[in-house]
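What you see is the complex with one protein chain gone and the rest in place.
Residue numbering begins at 1 within each chain, and the chains themselves are lettered A and B in the order written.
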Amino acid sequence: MYTQALDIHPQLAAPLIATEDAHKQTHFEETINREGKIEPRDWMPAYYRKTLVRQISQHAHSEIVGMLPEGNWISRAPSLKRKAILIAKVQDEGGHGLYLYSAAETLGTSRDQMLEALHTGRAKYSSIFNYPTLTWADVGVIGWLVDGAAIMNQIPLCRCSYGPYARAMVRICKEESFHQRQGFESLMVMMQGTPEQQAMVQDAVNRWWWKCLAMFGPPDSDSPNSEQSKRWGIKRISNDDLRQSFIDATVPQAKVMGVSLPDPDLKWNEERQHHDYGAIDWDEFWDTVNGKGPCNKERLATRVKAWEDGAWVREAALAFANKQHVRQTKEAA
Amino acid sequence: MSANAATEWPLWEVFVRSKQGLEHRHCGSLHASDASHAMQMARDVYTRRQEGVSLWVVASAQIHASEPHDKAALFEPASDKIFRHPSFYDIPGDVGHM
Partner (left out) sequence: MGAPQLPLVLHLADNALVLGQRNAEWCGHAPVLEEDIALANHSLDLIGQARMLYQHAAQLMGEGHTEDSLAYFRDAPAFRNFTLLELPHHGPLAAGGGSDRDFATTLVRNFLYAAWALGMWTRLSQGKDPQLAAIAAKAIKETRYHWQHSSDWVIRLGDGTSESQRRAQAAVDHLMPYTQEFWAPLAHEEAALLMGVSLQDVQFQNEWNLLIDAVLAQASLARPADGGFLSSGNHGIHSEHMTYLLGEMQSLARAHPHAVW
């Protein structure tokens, strides 16, 4: 799934390095410049490490929280085939979160630390998951549009400079293709179905379209410091460019499906060879990012509850493992 | 609810050899309370799309990795010893493939 663009603080980006680290810094820069990979034991600027921990862990949190809006419809899926597909998809999202936590841990943080940051509200996750899934069609739309947007962002990350993150992204992208396809296919079937199903799809598209466009983050004019991220191969393509590619790819898909996209300003611009589109409500976006969206409290509370309610289970497993270890040591003695 | 190393499940690295594969490849890590648990989790997390695999799980704390600055000491001597490489030897064409 998707992680929102990060803001980079310029004053932290200029490194202060001792001379003995200068050689390592040079090696680091050379690796970046020839598009090589930085691996866990390599020297890296503190700020590179910190940025990656934040980006990777927030990406992981997004996957985990993302299990909830879709998981909401597993019990009510209208056919056994769709139920199975949805369970598999949500399970994949859990798996993606796990690969990403695993990649972040190579940078010196721990799963528990990352989860604490999420549960205390210090870490963010993609705010697209702070919106409710009100109908079954929402599930298909999330697959088509939200996953579609995520894929646009994820493919460039497969070439990210940090090895474990790039490899996790390759694994994720391989699994992701089924997600978008199953969403699109499920909507196509509904659009060829009853008037109620068609209305359900159109209503879901109306509610999710603008939120998906905002997923790519604010216009690049508002984030002047993506330069450093670009140099480090963490963020390779600008928010606006990704958003434009997404719109251009999606418009023909919507046409095939027979849904209208809720933007009266959406039209092909022959000169630009791209679609023009209307204004995004960035106030609403920032409100949601900052905690005032429809489901922020619920999503976080659900994750915190699962964690707290599960503490006794985790403790039990550790206690048993310790007992076994003691027993085996005694037997060996 | 604070992050406490003593209450966290240990970290395990997972290596998978696919059915067509020749060696185990590192594919990531996971948390589990002991080795057999780690094995089961690895099967669920890293192999659910594949059949007929071999799995290794190793406690991350047990893995010893070379240091990047050792690269020169560990690996460069081999670049002198080019006689270990097959391309060093000139095999007359009529001997056939070797």
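Here is the rule we use: a contact is a pair of C-beta atoms (placed from the backbone, for glycine too) under 8 Å apart; a residue touches a chain by one contact, two chains touch by 3 or more.
Not measured: the values here are computed from a predicted model.
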Which residue of A:Gln113, A:Gln180 or A:Gln197 touches the chain not shown here: A:Gln197
Touching residues (missing chain, whole complex) on subunit A: 64, 67-68, 71, 74-84, 87-88, 90-91, 94-95, 97-98, 101, 136, 186, 189-190, 193-194, 196-197, 302, 305-307, 309-317, 319-320, 323
Residues in subunit B touching the chain absent from view: 9, 30-33, 36-37, 40-41, 43-45, 48
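Here, only the chains that are shown with their structure count from here on.
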Geometric centre distance via CA averages, subunit B-subunit A, whole Å: 27
Residues of subunit B that touch subunit A when the two form their complex: 1-5, 7-9, 11, 27-31, 33-34, 37, 45, 48-49, 65-68
Complex interface listing, subunit A residues touching subunit B: 39, 41-43, 91, 95, 98-99, 102-103, 105, 110-113, 115-116, 119, 168, 171, 175, 307-308, 311, 314-315, 317-318, 320-321, 324
